[in-house]
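Before I ask anything, here is the structure I am working with.
A single protein chain has been removed from this complex, and every other one stays in its place.
Chains: A and B, in written order; residue numbering restarts at 1 for each.
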Amino acid sequence: MKEEHGDKHTKRYGMVIDLDKCTGCGACMVACYAENNVPFKKDETDKLDSLNWIRIFQLTNGKPYPDTEICYLPMPCQHCDGIGKHGHPPCVSVCPAIATDYDDSTGVVSQIPTRCFGCRYCMAACPYHARKFNWWDPVWPADTKKYLNPNVSTRMRGVVEKCTLCFHRYQQARDKAYLEGREEIYESEYQPACAQACPTNAITFGDLNNPDHAVFKLKNSPRAFRLLERLHTNPKVYYLSSKTWVRRAGDNYLENESRPKSNRQKIHS
Amino acid sequence: MKIDRRSFISLGVGVVAGTTLTPVPWKLMDDISIWTQNWPWTPVPKEGADTYKTSVCTLCPGGCGIQVRKIMDRAVKIDGLPEHPINRGTLCPLGLSGLQFLYGPSRVKAPMKRVGKRGEGKWQEISWDEAVSAVTKKLKELREKEKPHSVAWVAGTDKGTVPRLIGRFLTAYGSPNFIRPPSVHDAYELAVYLMQGQEGAVGFDIENADHVLSFGTGLLQGWGAPVRMLNIYGEQHDSRKIVQIETRLSDTAAKADQWVPINPGTEGALALGIAHVMIKESLYDQSFINQSVFGFEDWTDDHGTRHIGFKTLVREDYSPETVAEKTGVPKATIEKLARRFARADKPIAISGRGEGLLPGSLSECMAVHSLNALVGNINKPGGVSVTSEPEYAKWPEVNIDMTASRGMQQPRVDGAGGSKYPNARYLLHRLPEVINSAKGESPVQALFVSDANPLYTLPNTKATKAAFDRIPFLVSFSSFMDETASHSDYILPNHVFLERYEDVPTPSASVQPIIGLAKPVVRPVYNTRHVGDVVLQVAKSLGSFVEKAFPWKDYQGYLKSALKDYWDQLEEKGFVKVKNAKDFPWANRFNTATGKFEFYPSARNQPSKNDKKALPNFSPVPIEGKPEQYPLVLMPYDAMRLTSGDVGNPPFMTKTIDDTVLKGQTVFVEINPATARKIGASEGERATVATPRGRAKVRLHLFEGIAPGVIAMPKGFGHTAYSKYLAGKGVNFNDLIGPISDPLSGLNTAWGIRAKIDRA
Partner (left out) sequence: MNTNDQQQPVSDTASPGTGDASGKGKNGSGWIILLFFVIGLIGSLAGGWLFFPDLLYSEKQQPIDFNHKLHMGVVYEGCQSCHYFREDGSFSGIPDLYSCSGCHQYPQGTNPEEKKFIEEYVRPNKAVPWLVYSEQPDCVFFSHAAHVKGADMKCQTCHGKMGQTTHARPYQENRLTGYSRDIWGYNIARLGEPKYGLRMKMNDCAECHKKRTGHKGACFQCHQ
């Protein structure tokens, strides 16, 4: 398994989200609900029980008016590689039911709700709050059942769910490639719903290992950072920001803490 | 041999031992676990062949192209149409929620007749024939009483074939009262009409501009065609500077290259201060000002009277020092803003607050538009231009009978175009006041509402409701159980945009004329009918003159005959870029009396005899409330995740809303921590906001981005209708504010209201 990581053909699908472009419009969240059959209920303001596979957080620099700045940060599952790319994200390591695993060929961290029995260890282990628990059976009122996407199974009460990078779209793209006798799928063929919908094009998605994909270059931008890099979770979601306070907030720096040498260099070398 | 208890225990042990050696436990365990994964109440969406249908979204005036993914006969997802020039494959949260409107819980499923009291929610389902004949009966009765002008129709827009069909119907019937809900475009249109003599929508070629000076406009919060604006922002991030002048750190201000905080309501003064610096430092476009404008320099009229020009006015009254004092923007900043704006290659100044549902002050709009004239960036690529609606749907004039003719000669019920407000075209916000102050019976005897929800969107909800209660016959064509529909006598539900044909003319604030065509993507889910078809059926049952004006069998036939050559292309692609559109707005000439751009609107409908009032100037209309009683200023704000217009927020969008905006059913009011400290309030605390118009229970959110002394509240909450996923959440801002008519234009200018906070 380890050798596979070094393989050129091994894909590592990931995202680069440009926070300088994100206006917090919420299109990614809604596109995700619609694509992934995420249900809704009467009150969604308790964010602890609100199912969101991608959620936009608002950061502020905390300075008084008029020096205040705000920044929106969309947060899907970070699809961690784990340190040294061992394929053991925090959640996968703790799951007693093998309901979540790390796919070596794509780098996607899966979640199989039918396998999950709802112990929520993974939620405790995830430093990003990317996992959500179904406290209730979902209800689709009126005729809203009609818009459900057949490519994504609906979930039930008592299981954990999370962003899958719209893996069903990868499966569909692969099917098409098989039919056309292609080995590889095109960059444009597999894009998650959030990246497709984003009106400011803040979300770029692709294979981080593939130099032809836009994310390959973007992830090496001087503006790039990842969330809580110091935990060595090695996420495949990169963020771009030209603002130092945003980059520092991304790794939860204390006010007077100096920036340590980049973890990224350590991990990438 | 005796069989005893132990024998049976033994038998049991044998059975257990034997069973473990059979597949029974293992197979059952497997089957039971599969069984528990397939509860009958967990839906399993049916698979099938995928198809994609192209159409146009009509949920806002943006007119984005969409492609709807279908599995068999169900629509399962709406995505942006990649080749559409407005949204280029992407979409906003509202458009993405489109299927919740189609299949959602707030739809009206059949024509309904009220059986209880108004607003009580007791309905009886009726047939379409009954519905049409009820409307016809009322209309016949009013015509027989020689009162056709007491009929009014509020339609969501005045562009496209459906509003024209309604307008034509009203003309043939004899009512001048076609009313469109207010929008910032009312002020734009009036400003360019006065200053340029041109009639039409105002387009901003932001794609080609390199500097945008926005006076509080919610460029990234739903203004114009929202997805177009977000696209431009994201894709050409580095090629354009956006300067946002706004009291609150809005999403637009946060994303702008520069945020200029300003005292609320003083945007017009800042525009003139910037003009002052540009003129003083000779930073304006000399050739344009010298050749193509009137009223810049002082001038003498035919009677020998001396008039001052814009230059003198601005130099005398709007020095940076004066303006700095009024606006709170430092003098140095004003100078810098002016220099940067003037030195940019293609600068554009935009006025109007938020997403653009408030018309605002005409003088402020003219003051900001003056900046566009100073840089000569009018009717040019990368500038501001007047675009006319694509020319289609032209039919012979309606032949009207005597009754209709007498009705048409009556003044409009909202006072637009009358002696007081000669320039205004629609003044819906005045309707409640007109009805409530009428002695005797209401001047509106029958009100029809389509694609609009005035009972929610008009300021001063209480007065609006009182006025509507005085209208004896109220018909809503809404597809949804919105506030207006739930208070009407009849609901004749229209198809949702995914079930009907309808043309969508040029997207709001766009320069490129585009016609879009919304198409039936799925068969109607419920027993609804196209409002165009209902109009035609009513016209036919009215007989005689009315009927003759409508030679079409049905709405689709009418639409086809209107779109003629465009039809095939529209059917196939979903949209058409109108030919030669690229050059046509640029070739426009100023159509004023002088043939020039007029700082001083000379001849037609001159707004004032006083020079300083006739020129673009800063004459703020004070907001309601006494500062002693109401120490704070309450302003609304618009957000992309919350619709505040006639379309209620869909459940998906409400789900995206932060818990610092809404918690449970309570909305947060933003307050500066310094202001909060003064009243001893803390984060999340419950409080009551009181204004001269009403009170509301809220929570407080301490936010550094709101100016001290100002509080802000989102628009779009406080619905009383729709479904449980929207109703009862938060407060309708319109409950707390009343309209203020601009003395110049009659348009509503109430951008805020004075308020106080009572801690709970």
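Operating definition for what follows: a residue touches a chain if its C-beta (ideal position, glycine included) is under 8 Å from a C-beta of that chain, and two chains touch if they have at least 3 such contacts.
Bear in mind that the values here come from a model prediction, so they are computed numbers and not experimental data.
Engineer: Just to verify: which one of A:102, A:147, A:205 or A:238 makes contact with the chain not shown?
Structural biologist: Of the candidates A:102, A:147, A:205 or A:238, A:102 is in touch with the missing chain.
Engineer: For a quick check of understanding: of A:128, A:147 or A:167, which residue touches the chain that isn't displayed?
Structural biologist: The one listed residue touching the chain not shown is A:167.
Engineer: Provide the residue numbers of chain A that touch the chain removed from this figure.
Structural biologist: Its contact residues with the unshown chain are 98-106, 108, 110, 112-115, 151-154, 164, 167-168, 171-172, 174-181.
Engineer: Since one chain isn't shown, list which residues of chain B touch it in the complete complex.
Structural biologist: On the side of chain B, residues 1-4, 6-8, 10-19, 21-24, 27-28, 30-32, 34-35, 37-38, 44-45, 47-50 touch the unshown chain.
Going forward, only the chains that are shown with their structure count from here on.
Engineer: Go ahead and note the Å separation of the Cα centroids belonging to chain A and chain B.
Structural biologist: 34
Engineer: Which residues of chain B touch chain A in their complex?
Structural biologist: Contacts found on chain B: 37, 39, 41-48, 71, 74-80, 87, 89-93, 96-97, 99-100, 102-105, 107, 220, 226-227, 230-231, 233-235, 237, 249, 251-252, 254-255, 259, 261, 525, 640-641, 651-660, 662-665, 672-674, 704-708, 723-725.
Engineer: Would you pull the chain A residues touching chain B in the complex into a rising list?
Structural biologist: Residues of chain A touching chain B: 20-21, 23-27, 29-31, 33-35, 37, 40, 42-47, 50, 52, 56, 58, 60, 62-66, 68-72, 114, 137-138, 140-150, 153-156, 196-202.
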